[in-house]
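The other protein chains are all here in position, but one chain of the complex has been omitted.
For clarity, chains are labelled A, B and C in written order, and residue numbers in each chain start from 1.
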């Protein structure tokens, strides 16, 4: 499947460095947590979680994302996907806790929406540098309770997501879904392991993707050898026990890089 | 589609030089008049009409057919198909005349069977060298009236099929289907044109086939350029008016050869 | 109207050599029913050849394998077919020819001249005919000599059809250009083979043959791209085109026109579909002229 041509229909400035791009193609059958490969022609192709059936939400980081930020409505990029394994949907009546760090909120938003549509309860813990970087706060609030942590204390608990997490009653939740920067996920992972709730958790990982379709092996994690792009990006906490999570990842050449 | 492997389940000796080979594969959706490419491995691949969903009926002629005659039950050959356009099925209550010369009876037998199954009447005129070469006489008789001509007069009208045809009331038939040696078809064609019934006729042609699937052009007829293997082998009489039928055909090299 | 090496084409979708090109009537049908912009005949040689034993063409999961073995009635016998085609078709008719030596090529070309083909296409690329085709077409010196020999005896455009079964197709294209070719045509089939595992027999009567159809399109696109970079003369694209999108892709790689072979398997009017599709595409994207897309990929960096 060659990249399809996605034309930008609408752009929302979510925070100073984060924008949502709506496009003219709907991934009707996407699972929350799945990603697309976004081809910024002439530059690079990078993975992005779907923030909705027809949108990606992008943090400006480097070359490709900066180029994306230059695009206007009517401009287009290439899209392949949706790829990978998403989050496990809850059953009706279940209670779900979403733990989002930074752009990690992206795949959690459609997950929260799907959970509510099923009739589950979806509460969210959002962590960010400061209040202006809180992503999708309003949209998560419309779906359930929202807990907040900011590094600078400009809103909610001052500190990291894991600090805010300590005060929540984890026993009350049937499922816990986590996505955020690796260090944040690692500290959340430790806490959830400590609290013995790792069986009900899922984490959405990121690794360097080359092929994005499970063939090249660039994104495999140790020691299971599972592919983040195909067997993930969402893994159960159990799959990640004793894994490289929080320790190291591999760069584009395959060299191990400390987290 | 590579040739499928067909194992011979049963062989019937129809006449001194004609045998029916039943095989272990059923072409459930075959149209009467369609053909298969029969691959006698190590020798050649030749077209043969289907005499049933799981049989071909072969006259021993040259290399490939002689090699086929050496095969026993349990032996196998390759089969591709069914290919081409078959005869147009009659509607319920219609009356069909089949004109068969020699192994030309092969595609007409499943046609007669299908016609009867629909509730049409199928009468057959069979022409052969002599009575022992009459193909499928009994099976056609079980389906409708049978008229016979033999060159030597050993059964039925003495003479050619066209001679027997002269005495039939063609106006009584809704459809006339013809298959046999080219000279026989050409003389039948002339008679049917003369009798102004060519609009209700269909003829199954044979030409040298290379690809058998409508690509190479080896089997095209003049002046329409229609492909016998794909647009045929069954053509309406109207399509053949003014054609090369009975005049010449092309050999494997594409050279015109007089009939 | 669209001009290619001086030939006027109604559209840039041309019938490829060896496909529905055995008789004049068939060529005319491809123009009449299929709406091809031009047609290329079966490759014609100095002597009659019946070709390889069957099976000579099979459909695979991806594409087709064939080993026809250059069956042809030889040029004296083909004259009447070419004449018929020229008389009854309103599109250019290109005579594809082959031989074992430059002088054989010249002999065949001269022999067909009386029927006034609009151009010649030199088959130095058939992968399954010993002593012909690719046996010649992987040697730049011979390609140049063959091209020059035919150019010497004809006054119509000469296209040279290249094989992808070489490590550097551009060097062969350069040789054709040096020999005076007016265009190159790329690609002929890619060497391939299939085996019937039930019996162990190679499926083709000739054991091996050439791969065409969808499977080879990326190979063709790459060859066209490289030839467009290397040559001054137009490149005519062929190999796996089965939709207008494929045709546009080839043109963006550098093809001035495309040829369609195997895809007639699905429908003879593929040519009209391609030409309509290209027109609609140009309009939708606002390209004023088909020339704007030829080689476009080279500019996108």
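Everything below uses one rule, namely that a residue touches a chain if its C-beta (ideal position, glycine included) is under 8 Å from a C-beta of that chain, and two chains touch if they have at least 3 such contacts.
The structure presented is a predicted model; accordingly, all values stated were derived computationally and were not measured.
Peer 1: Hey, which of C:3, C:167 or C:288 is the one touching the hidden chain?
Peer 2: Final answer for the missing-chain contact: C:167.
Peer 1: Which of these touches the unseen chain: C:88, C:208 or C:276?
Peer 2: Looking across C:88, C:208 or C:276, the contact with the absent chain belongs to C:208.
Peer 1: Among C:85, C:233 or C:248, choose the residue that contacts the chain missing from this document, as touch is defined above.
Peer 2: Considering the complete complex, C:248 is the one touching the chain left out.
Peer 1: Of B:16, B:42 or B:153, which one is in contact with the hidden chain?
Peer 2: With B:16, B:42 or B:153 as choices, the missing chain is touched by B:42.
Peer 1: Which listed residue, C:33, C:153 or C:193, touches the chain dropped from view?
Peer 2: Reading the full complex, the residue touching the unseen chain is C:193.
Peer 1: For the chain that got dropped from the picture, name the residues of subunit C it touches.
Peer 2: That gives, for subunit C, the contact residues 60-63, 65, 134, 138, 165-167, 190-195, 197, 199-202, 207-208, 211, 214-219, 221-223, 225, 245, 248-249, 252-253, 281, 293, 296-297, 299-300.
Peer 1: Provide the residue numbers of subunit A that touch the chain removed from this figure.
Peer 2: Answer for subunit A: residues 1-3, 5, 37, 39, 41-46, 76, 78, 80, 209-218, 220-227, 250-256 touch the chain left out.
Peer 1: If you put the missing chain back, which residues of subunit B would it touch?
Peer 2: Its contact residues with the unshown chain are 41-42.
Note that in this section only the chains that are shown with their structure count from here on.
Peer 1: For the protein chains shown, what form does their contact graph take: line, ring, star, complete or other?
Peer 2: It is a line, because the chains touch in a row without closing up.
Peer 1: Approximately how many whole Å separate the CA-defined centres of subunit B and subunit C?
Peer 2: Taking the average C-alpha coordinate of subunit B and of subunit C, the gap between them is 36 Å.
Peer 1: Let me have the rounded angstrom distance from the C-alpha centre of subunit A over to the C-alpha centre of subunit B, please.
Peer 2: 66
Peer 1: Could you check subunit B for residues that touch two or more other chains and list them?
Peer 2: None at all.
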